[in-house]
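What you see is the complex with one protein chain gone and the rest in place.
And then chain A:
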Amino acid sequence: MTEPTAHRPDDQSGSTVCVFAVCPASAAPVLSGVAGHTGGGPVRLLTAGPLAVVAQNVPAADFAPETLPERLGDPAELERCARDHHAVITAVARTAPVVPFPLATLYLSDERAVAAVAERARGFVRVLDRLRHRTEWGVKVTAAPGAPAPAAPELAAAPADGRAYLARVRGRQQEREERQEVAWRTAERVYAAVRRTAVAARRLRPQDPVLGGGGPRQLLNAALLLDHHRAAELRELAGTLAADPAIARHARIEVTGPWVPYSFARLDQCDEEERADAVL
């Protein structure tokens, strides 16, 4: 009997198994041309019952708890690592439904990785079924840059006295608050409209405005899970909303995607989020 040695990692001690994603074994993707992490071996598939585990051997020294966080402290390295990880998952998603893993899910051996996935096979099958023929889209709403200056004809004139000055300051403060309130309400309106195209929706934490540059404030950072055939509908709707003068005056709408459904790949309470979100 001959041992199938072709895909065995040559040095078990010097490498760690990095897992990117899980997909159905029956829809095994073609991984040639997918590089994975720098310095690692070929990206390959491990079989865990009905599932395929997308994995790669990576240098243990680069992915150790002591070295990896430090490596990711370097923005160029972080970007490379993030994009490499994302590219593997995206490549798998072209031909198969996929459950993505977060960056740096690491195992000591193929056997350990397979065991960890096999243990939760039923959960994975459920999530894969739910994500089938669906993609994630991002809808971001930011405050319009040149927020409308409400009519204030007397603004140019110097204040007559202290009281007038205070009144003006108060007025400006109030005006700012009102503007903010309107911007938030606009974002809510956009969210309510776009989530009707989705089977599930989640609000992600708004991203910070670009530091230093004083970029626009983000009012909404939503993730939507859409059936494939409704993507065009979302884009069209976003276009219509963005063109609506009542919205355009206060907010900008940006649609990103399609994304692999990262935000909806959860083994726990996968049906809970819509209900939880509806309470908001």
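Quick note on the criterion: a residue touches a chain if its C-beta (ideal position, glycine included) is under 8 Å from a C-beta of that chain, and two chains touch if they have at least 3 such contacts; residues count from 1.
Keep this in mind: contacts and distances are computed from a predicted model.
> Determine which name in "Phosphate transport system permease protein", "Acetolactate synthase small subunit", "Gas vesicle synthesis protein" or "cysteine desulfurase" the UniProt entry assigns to the undisplayed chain of the complex.
Going by UniProt, the chain not displayed is called "Gas vesicle synthesis protein".
> So which of A:Arg203, A:Arg217 or A:Arg266 would be touching the chain we can't see?
A:Arg266
> One chain is left out of this view; which of A:Leu108, A:Ala192 or A:Ala246 touches it in the full complex?
Once the missing chain is taken into account, the touching residue is A:Leu108.
> Contacts of chain A with the missing chain: which residues?
Those residues of chain A that touch the unshown chain are 16, 19, 22, 24-27, 50-51, 63-65, 68-70, 72-75, 78-79, 82-83, 85-87, 90-91, 93-97, 99-108, 112, 116-117, 120, 124-125, 127-129, 132-133, 135, 138, 204-205, 207-208, 210-213, 228-229, 231-232, 256, 258-260, 262-263, 265-267.
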